[in-house]
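Heads up, one of the protein chains got dropped from this complex, but the rest are sitting where they should.
A, B, C and D are the chain letters, set down in written order, and residue numbers restart from 1 in every chain.
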Amino acid sequence: MLSRLLSHDLPRSRPLAVLLALLVLGLAFAPFLFPGVKALNVAAKVLIFIALVVSFDLLLGYTGIVSFAHTMFFGIGAYGIAISATALGPTWWALIVGALGALLLSLLLSLLIGLFSLRVRAIFFAMITLAVASAFLTLASQLSDITGGEDGLTFRLPELLSPGFALMEDDFQGPFGPVALNGRFITYYLLFVCVTAMFLVMLRIVNSPFGRVLQAIRENDFRAEALGYRTVVYRTLSNVIAASFATLAGCLLALWLRYNGPDTSLSFEIMLDILLIVVIGGMGTLYGAIIGSVVFLVAQSYLQDLLRWAGALTEGVPLLPALLTPDRWLLWLGLLFVLSVYHFPTGVVGKLRERASLKGTKEGA
Amino acid sequence: MSEPLLKLEGVHTHIGAYHILHGVDLAVPANELTMLLGRNGAGKTTTLRTIMGLWKASQGRITLAGQDITARATPDIAQSGVAYVPENMGIFSDLSVKENMLLAARGARTLDDVDTKRLEWIFDMFPAMKKFWLHPAGKLSGGQKQMLAVSRAIVEPRQLLLIDEPSKGLAPAIIQNMIAAFKALKAAQTTILLVEQNFNFARQLGDHVAVMDDGRVVHSGAMAELAEDTALQARLLGLSLGAHQ
Amino acid sequence: MLQTSNLTVRFGGHVAVNAVSCAFEPGTLTAIVGPNGAGKTTYFNLISGQIKATAGSVTLDGRELTKLPAPLRTRAGLGRAFQLTNLFPQLSVRENVRMAVQARAGAGLDFFRVWSDRKDLIEQADRILETVALIDKAEARAASLPHGDQRKLEVGILMALDPKVYMFDEPTAGMSVDEVPVILNLIRQLKQDRSKTILLVEHKMDVVRELSDRIIVLHNGELVADGEPESVIASPVVQQAYLGVNPEEAVAA
Amino acid sequence: QSSKSEIRIAHIHSKTGPLEAYAKQTHTGLMMGLKYATGGTMMVGGKKIVVIEKDDQGKPDVGKSLLAAAYADDKADIAIGPTASPVALAMLPVAEEYRKILLVEPAVADSITGDKWNKYIFRTGRNSSQDAAANAVALDAPNNVIGVLANDNAFGRDAVKASKDFTKKAKIVHEEYLPVGTTDFTAGLLRLVDKLKDQPGNKYISVVWSGAPTPFAKIAEMELDKRYGIKLATGGNILPAMVAYKQFPGMEGALYYYFGIPKNPINEHMVAEHYREFKQPPDFFTAGGFSAAMAVVTALKKTNGDTNTDKLIQTMEGMSFDTPKGTMTFRKEDHQAMQSMYHFRIKADPAFAWGVPELVREIKPEDMNIPIRNKR
Partner (left out) sequence: MSFLKDFDWRPVALVPLLAALALPAVGSPSTWLTLTVAGLAMGLIVFIIASGLTLVFGLMDVLNFGHGVFIALGAFVAVSVFGGLNAYAIADSFWLNLVALVPAMLAAMAVAGALGLVFERVIVRPVYGQHLKQILITMGGMIIGEELIKVIWGPGQLALPLPETLRGSFLIGDASIEKYRLLAVAVGLTVFAAMVWTLNRTKVGLLIRAGVQDREMVESLGYRIHRLFVGVFVAGSALAGLGGVMWGLYQQTVLPQMGAQVNVLIFIVIIIGGLGSTLGALVGALLVGLMANYTGFLAPKVALFSNIALMVAILLWRPQGVYPVANR
């Protein structure tokens, strides 16, 4: 049953399975396990990034397309909700209209980009998407009448999802502290359900015959053509599916933040974060998205705290405090980039699976 | 038999987790042509790559003209006078035929520095090289690429040629040219180690022969001997000559 | 029946295939010979759609294919094995063949079933691996196969497509002598199934002589001879331009 | 809820990111100010002041979450910050949700105390209107013809809109908006020159620019003054940015703060302390941070350390407090601190790397008619 749900694409490594189970349970009960606004924010962001990274992995890991325009679709989703909630007010209708509108726009753009990708070669495609993404970012900050420009849009959500809404009068007394059962709590679980569904659907897609063709195209598109697969169609479809998922992830982001601006959903930094998460987790594995998102976002969110602590420890040592201040957290994040590419060439998932298969062959022998 | 120019003693090679060569012993006499035969997967290509330093021998010793080259880097080995024609030909497909040749002529800064007689000789043997001189090498036909790969190895004199299946994909007439060329090279004091599937081709050329199976040399001796002994052929190569020329 | 009429392609100033008109009957094996660079592979490329013709047309059973892109021609029944091995290098041997089986079954656009639920496709792939003697290596990565096995896999993929027209481009090049018969037997079996049209580019004259019903000769992109194997091989153009034999010697042989 | 023995102040600012240098100044100023205001004890009404520093990285979404976390997790009583206007705008509703005070410093956008304002928002920093009004005072003369060059973003457009409101006598003939990050100003300047060069009167290019690269160097290279008699006019800036001013001796404008200008004991103290600690003068944003500290401590002293929000709001509305820039007053209607600005003229002094602004006249709050833009 579970195996069916996971499309028979199991973790294939005991430690990996345990790790994944822990993370999923952790996310499922995050409001109770880690009370506090910051912790919940991190957990919600992890969820959103799982959805986003999974969609990108379809493109990168499975189809072998390097695109820098993925945040564009993420941004379209977020702006979709933001703009329609601003224009139509805090109603459910506004959310639906916003999400559908965003999906439609993403569909058109991804079709265009997908078709364009056939004209030019891989690196050129990557660079074009980089340029298009930066143009889109500029456009979003220029159209300030619609998008709020650089200031972005702050908006309200339907009563049920807004922080003011209380499910119960008093806080729920969890084992780790009080948990406010308010609109944020409900929004978190809305996110959790959506992301779980998106993940499972994506898992099914990559394990379908279609997903297999994508992998073949990644390996040798010329050969795939000669077998009778129209790579145009497959690449474009892959682009479209990835874009729609990213758009949905963007919608979720907007629901969670109740704010959206160009830097929040469109910046190149986010694109890099996605790339790094894919690599940390393991390209072309989907499960990597879960591990990568948790590792990266927790690191990103708590690195400054860690450094504050480390800086205090090394006080008096020459030079170190200059490097260990929270102000230089990016230095360490950069180091994380370098080291994770070094040490996890196949990502955490790949590494654990390799180990499992080595053990398997040894036991077999 | 003269002192071998190249000698492999108990060479083992691993590729990743796989153990491919299991103690190869091979002697390649100077100024003669040694054929390396064996069925698919026997380890011929791996042997050549190990000599070239492209895989590292995990055990054993390789000597070239008395010098130990087992641990040397590929460019060093090449610079001591070894040319290599890989199985997949290693054509630089973005570069023109001319540029491919220019790179192979290590001593030359421009093509004016290349011995024109030698070039003419190559053009005679492989007219297509001349015809497509300025074309991107990637656009050549399969056989023409093979010709280019061999041409590169002989554009300058070398003491040792390692050639992996040069005849595949070549038309019979060109094979004849190549046979003549190898004979000429031999006469010009070049030692050749040639991997071949085409036994007919091998028989016309080889002075010596070594047969590999499963990562070892299972037979070595004079070519003439093997060419005569059909039973041995059948045993070593699975060759029933009736089916072939 | 596969037919090319006036098929021509020009690369810059160079005419690689020049107005070749030829028809190939089902149930026959036609060998295509010619010197290196004669245009044999290019001719295949034109038929299977890897490159676009400058002029002329390709028809299969009366259906015009000239304007179709390669994948659609494959679906129309043209199958192709490549001269320079062309596989999915990081996929397993079985997956390489299964991709072809899946293509033939038209299951590529199935999003919501899990691939391994299509047991029939996997079984079919395994049957083909058996026929090309690669079943032992089904799990190996294609890139780690020795050259000869890669050639076999190339042929296996073509078999899996089960097309109306089989185009082999030097299937035995680089294959060891004892393995060659495996491939030749396969081709013979195909011939026995009288419905298949087989085209074979091959430089080994013994193979050509043994298998072919008919030989056509390309030279500088032109069709210069066409006919019974023995008579074509004996013709001076083949003897001189291709085999490089002096006429006197040929008489002596 | 605030009977604890601590007063927790969250300072949320762009410690990292492009505005890092500004944010650092603010924080230095804030800490110096708190120390000064509490006489070095960091205690008010028997309670210890604890500053929690948070880094919004210049990102509105981050700032928003941090503010919520500061109020909820860290139990901050008051928050100060942020550096950038977009971040501030995203934060405003959070203060309202948590019913806690957000003291905005130094984000400038008018809408913070304008249409996006809520009653929990106070601002010690100057707003765009104040900048514009002050500069208008310096530039608004009957015979002046002005072309404006501004950032093509909310900051620039806001500022130009405000300055148009305040320019009554001079004529603004052209507005040129260029994107932040413009690398070649030639084209934009040529457009301005085209519009200005044949105008009668004193011609000015008035620049409202934040971020690097800046257009000042290009204006100097093109020798517009020599060729067309077009002069540059612009407001103050941080010291490294005023290096370019050295090429424009005699240039006039209005600024928010320069360490040599205000004459009062607090400023003297701050300048001396800053020199002592950092071997250099305090800058633009240091003064801002200091003022914010003064505002908070003054209010807390009045409530005797009570951090009850309603009480604080009541206290702060209309409250006057001393700062390095003299006395400021939170206007009751929109909680904007009314403050002096300084009309300056640049002198090239070889002793300083930057162009030194010399005081022409202090522009008192009452000299500027700053409109109330919120919809209270």
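As a working rule, a residue touches a chain if its C-beta (ideal position, glycine included) is under 8 Å from a C-beta of that chain, and two chains touch if they have at least 3 such contacts.
Owing to the predicted nature of the structure, the values given are computational and were not obtained by experimental measurement.
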For the chain not depicted, the shown chains it touches: A, B, D
Which one touches the absent chain: A:87, A:197 or A:341? A:341
Of B:4, B:41, B:86 or B:143, the residue that touches the missing chain is B:86
Just one of A:5, A:18, A:87 or A:122 touches the chain that is missing; which is it? A:122
On chain A, residues whose C-beta touches the chain left out of the figure: 60, 66, 119-124, 126-128, 130-132, 134-135, 138-139, 142, 272, 275-276, 279, 283, 322-323, 327-328, 330-331, 333-338, 341-342, 345
For chain D, which residues lie in contact with the unshown chain of the complex? 18, 20-21, 24, 152, 176-179, 181-184, 186-188, 190-191, 194, 212-214, 217, 220-223, 227, 238, 240-241, 243-244, 247, 353
What does the interface between chain B and the hidden chain look like in terms of residue numbers? 52, 54, 73-75, 78-79, 83-84, 86, 90, 92-95, 99-100, 102-104, 106, 109, 136, 138, 152
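What we mean here is this: only the chains that are shown with their structure count from here on.
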Both-way neighbours, i.e. chains that touch chain D and touch chain B: none
Could you let me know which interface, A-D or A-C, is made of more C-beta pairs in contact? A-C
Farthest chain from chain C, comparing Cα centres? D
Nearest-to-centre chain - CA centroid comparison: A
How many angstrom between the C-alpha centroids of chain B and chain A? 52
Dist(centroid_CA(chain A), centroid_CA(chain D)) in Å evaluates to 37
Using the touch rule from the top of the page, what residues of chain C touch 2 or more other chains? none
What positions in chain A touch 2 or more of the other chains? none
If every chain is a node and every touching pair an edge, decide which shape results: line, ring, star, complete or other. line
Which pairs of chains touch each other in this structure? A-C, A-D, B-C
Show which residues of chain B lie in contact with chain C when the two form their complex. 15, 18, 38-42, 45, 87, 128, 139-144, 146-147, 165, 168-174, 176-177, 197, 199, 237-239, 243-245
Please name which positions on chain A make contact with chain C in the complex. 7-9, 204-205, 207-213, 215-216, 219-220, 222-231, 233-234
Sites on chain C touched by chain B in the complex: 11, 34-38, 40-42, 83-84, 144-149, 169-170, 173-179, 181, 203, 205-206, 210, 241-244
